[in-house]
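Every protein chain of the complex appears in place save one, which is left out.
For reference, chains read A, B and C in written order, and residue numbers begin at 1 within each chain.
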Amino acid sequence: MQVGIIGATGYGGLELLRFLYNHSEIEKIHLFSSSEDGISFSNKYTHLRRLIDQPLQKIEPEALQKLDVIFTSTPSGVSSKLIPEVLTEHIKVIDLSGDFRIKNTEDYEKWYKLPSAPQPFIDKSIYGLTEWNRKEIEKANLIANPGCYPTAVLLSLLPLLHDDLIDSENLIIDAKSGISGAGNKPNANNHFCEANDSTAIYKINQHQHIPEIEQAMAMFAHKDSPITFSTHLVPMNRGIMATSYAKLKEGVSKDDLLQSLHNKYDRNPFIRIIENTSKVSTSQVRGTNYCDIHINVDERTGRATIISVIDNLVKGAAGQAIQNMNVMFGLEETTGLTQIPIWI
Amino acid sequence: MQVGIIGATGYGGLELLRFLYNHSEIEKIHLFSSSEDGISFSNKYTHLRRLIDQPLQKIEPEALQKLDVIFTSTPSGVSSKLIPEVLTEHIKVIDLSGDFRIKNTEDYEKWYKLPSAPQPFIDKSIYGLTEWNRKEIEKANLIANPGCYPTAVLLSLLPLLHDDLIDSENLIIDAKSGISGAGNKPNANNHFCEANDSTAIYKINQHQHIPEIEQAMAMFAHKDSPITFSTHLVPMNRGIMATSYAKLKEGVSKDDLLQSLHNKYDRNPFIRIIENTSKVSTSQVRGTNYCDIHINVDERTGRATIISVIDNLVKGAAGQAIQNMNVMFGLEETTGLTQIPIWI
Amino acid sequence: MQVGIIGATGYGGLELLRFLYNHSEIEKIHLFSSSEDGISFSNKYTHLRRLIDQPLQKIEPEALQKLDVIFTSTPSGVSSKLIPEVLTEHIKVIDLSGDFRIKNTEDYEKWYKLPSAPQPFIDKSIYGLTEWNRKEIEKANLIANPGCYPTAVLLSLLPLLHDDLIDSENLIIDAKSGISGAGNKPNANNHFCEANDSTAIYKINQHQHIPEIEQAMAMFAHKDSPITFSTHLVPMNRGIMATSYAKLKEGVSKDDLLQSLHNKYDRNPFIRIIENTSKVSTSQVRGTNYCDIHINVDERTGRATIISVIDNLVKGAAGQAIQNMNVMFGLEETTGLTQIPIWI
Partner (left out) sequence: MQVGIIGATGYGGLELLRFLYNHSEIEKIHLFSSSEDGISFSNKYTHLRRLIDQPLQKIEPEALQKLDVIFTSTPSGVSSKLIPEVLTEHIKVIDLSGDFRIKNTEDYEKWYKLPSAPQPFIDKSIYGLTEWNRKEIEKANLIANPGCYPTAVLLSLLPLLHDDLIDSENLIIDAKSGISGAGNKPNANNHFCEANDSTAIYKINQHQHIPEIEQAMAMFAHKDSPITFSTHLVPMNRGIMATSYAKLKEGVSKDDLLQSLHNKYDRNPFIRIIENTSKVSTSQVRGTNYCDIHINVDERTGRATIISVIDNLVKGAAGQAIQNMNVMFGLEETTGLTQIPIWI
């Protein structure tokens, strides 16, 4: 297979490279850049010296037409314009941005404050939450790869919502993310001295991942309620922990919740149900495509606390994108994704 | 004034020292240790060289009797035994542990898994949440200084509960703390390599601060419901952010919430209401006795997100203890506590 | 006293404010900005809410003429133009930049790659290494406050060089700094994800502090040799550790080195000689004006390893500037600078 990465110089692009480089079915990786073409990739990113020494290529139709699959890892508003130009019958595209995720274009424009991608492309895009949409992904030409927060939240909540075990109204989701989630462009919020040794909150109930989560809850679990959603920055490079709070439906026990998760996920290689609270942390999945899920039920309040952790750059971006590529091409889903977590 | 610190070698004790050293009304600080008496304090803590070079003293009744006020900053279960032995009419004691906070001794024993302090001492102890209990604190001989999480949670929620603006049932509190909250005893959870660059969750709905929060909600706001309460460890030395979620009572607006906070706190020197979400982080209060509070209301869900940040070792421990001492001795409440935050 | 800060919004300016706010002899602090005048300071820096709520003022001659002392905490190349315009007989200026430190204007232009300040102002400026230049500082109108690296290096090496105990040739200095040393302007090197969990080296033998160190070695110890000087970035907000390596002069022992340090510094309140290697770290001086010095002598090689630690923003900038102000105005040298280190 010949694969291309558009936007290889971002954090998501670098992670695509990290996994694709050792992927057994990839013959060649082509790197594209709109602004830095001609530059040797390992001059810019010296950690790749001797590994990825090739130059960045210009984004040109002829170069793209030779590829089997293209990953677009670009800021919001870029691939909505680019993909309609390059998508053809025989090229598959996996878009890591939010541009093709929101089916309702008004919602996209409201939350992203950008013009939406054209409706026909929105219509044909398939939401790439692998564990919930494999059948569609197999046939897809255009994948809207899920956002980092939605991946963590949905993987943990969807089984419980789908099986009617928790109240879909009054869902409260408190998410914590490492700093890489906001990309590699320097600004005051990611200045080391201002991010280090501090926890901050941002975009309370205003994060553009909210409509994505709500849409997927409706799509996969037929639940249609607004969520309460907070996002926090914690001083670490990678990792998301989503702590969700939900009222149990009447008569539902902790075992019912665990059973639901095991039923859904026991044959899914990247989802792990963790029993021991003290083993639930973002370091458990660092650098990998795993999502760890943990459940607590408080008898005093009849409420469940549901925790999931992912690496935002892997299961929350590049790893899931490659998992989707594997599904699209009929490969073993874990191909190229079997790294062991770098726990410390 | 002559003050004593029992447990000066812990993180709380060190912070007491840091503030008391420059307190204008303190003549002498006496340091006591059960196990390290005779050792020069600045040999153990070299950062205090030239500042606190005196030896640690043995804990002996005669030495204690000469003091005006004693701070006990000891692990759970220590001051419950020690304070009944030393408390007399003419000595005031401020206990930074949880031993005298819980009025219901069964609750203490259930949540702390330790024998309670004797009931008469529990009865006479005054809960030292300064902004809510000044009148009682003025007359007190024994202060149960609030826990770090309860301080952050209660200061932000009590006005809204008291004024019946939010639903006291279904309160959900998601708290994040720096690593110092668990003290200075080395263990796997606070090993640098295991805490660094990772977020963890612990004691879900089982933290011993839960009955303290619920008791204070009943005491100060006459609300009596169990809370959902999660605690997270984030890789920073200091700081607590408590993110609380509550349903608004019917007809209540964001302005009502802000009005309630301003009414309660505008004459309280250490509480600041922050309008701008992007200025809400634990670094804003680092090293100081401030509590910053921020409110968000989501029209879509009718729910409020209420954030408060403190330095767990200051407003959540030593700073509030000194604030209480100032109130007990009729001093200006801010005496010795006017440091500027070390923002970075 | 009426003091002004030009450049109050930088990290150095914020530290000046932190100390001056509680300085007993300061009546009012005036804050100046060339680009943000009119803005309320605590709107920009919310951690100062209720403390420093005044607006930033325009830099205008009339406003400056009313002041007793002005601190300029501006990037290289700014105060070289500004100070000649505002310096008069009755105003004292303490410049925290490098613009007035280098007596040889060619050297300044070579190392800073900027035009030098006018020679007459260079000539009248006094190098503010307090412990070595008090007599001159007392009479000065214009202080060139030392750089952060030079402060750490010179305080530890000057006594030994002055007393001819170490070989002034072949001095090797390996310095490590926290990220705040490079200021608050966001760039790739101080992006949290790129600085975190990594150690980097920069400006090897090319740092603009090299001529400053060499000039002071000649001025105070009559030694005139080029140094080898490396600077490293370590993932922490504050702190400098300078590890220096020197050959002992013949017959010189470790005791001789210690004696030299004690002779010079025992009556200097901010210098501490530390015996125990395990107590030598930047955290020992965090947030304070202390410089800790430690000596090791290796019998196998006849070489001394000399370590000093400071807080780069305090003893390496704002703290030493205030110490100099105290000397200039005949105040107790420690006034306003008696904070206890925030060890953790």
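Keep in mind that, in the parts below, a residue touches a chain if its C-beta (ideal position, glycine included) is under 8 Å from a C-beta of that chain, and two chains touch if they have at least 3 such contacts.
Note that the coordinates shown come from a computational prediction; the quantities given were computed from them, not determined experimentally.
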Checklist outcome for this item: Among the options B:T105, B:N141 or B:N184, the absent chain makes contact with B:N184
Checklist outcome for this item: Where C:K44, C:R134 or C:H232 are the choices, the one touching the absent chain is C:H232
Checklist entry - So which bits of chain A touch the chain we can't see? => result 11, 14, 17-18, 21-22, 45-51, 180, 184, 196-197, 237-238, 269, 272, 274, 276, 279, 283-287, 292, 338-344
Item to check | Hidden partner chain, residues of chain C it touches | outcome: 170, 172, 174, 176, 178, 189, 193-194, 196-205, 226-228, 230, 232, 234-239, 241, 243, 245, 247, 277-278, 280-283, 286, 294, 296, 298, 300-301, 303, 305, 307, 309, 344
Item to check | Missing-chain contacts mapped onto chain B | outcome: 11, 178-180, 184, 186-188, 190-197, 235-237
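Going forward, only the chains that are shown with their structure count from here on.
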Checklist entry - When the centre of a chain is set as the mean of its C-alpha atoms, what distance in Å lies between chain A and chain B? => result 39
Checklist entry - How many angstrom lie between the CA centroids of chain A and chain C, rounded to a whole number? => result 46
Next on the checklist: Report the inter-centroid distance (CA atoms only) between chain B and chain C in whole Å.
Outcome noted: 36
Checklist outcome for this item: Flagged in chain A as touching 2+ other chains are 178, 193-194, 196-197, 235-237
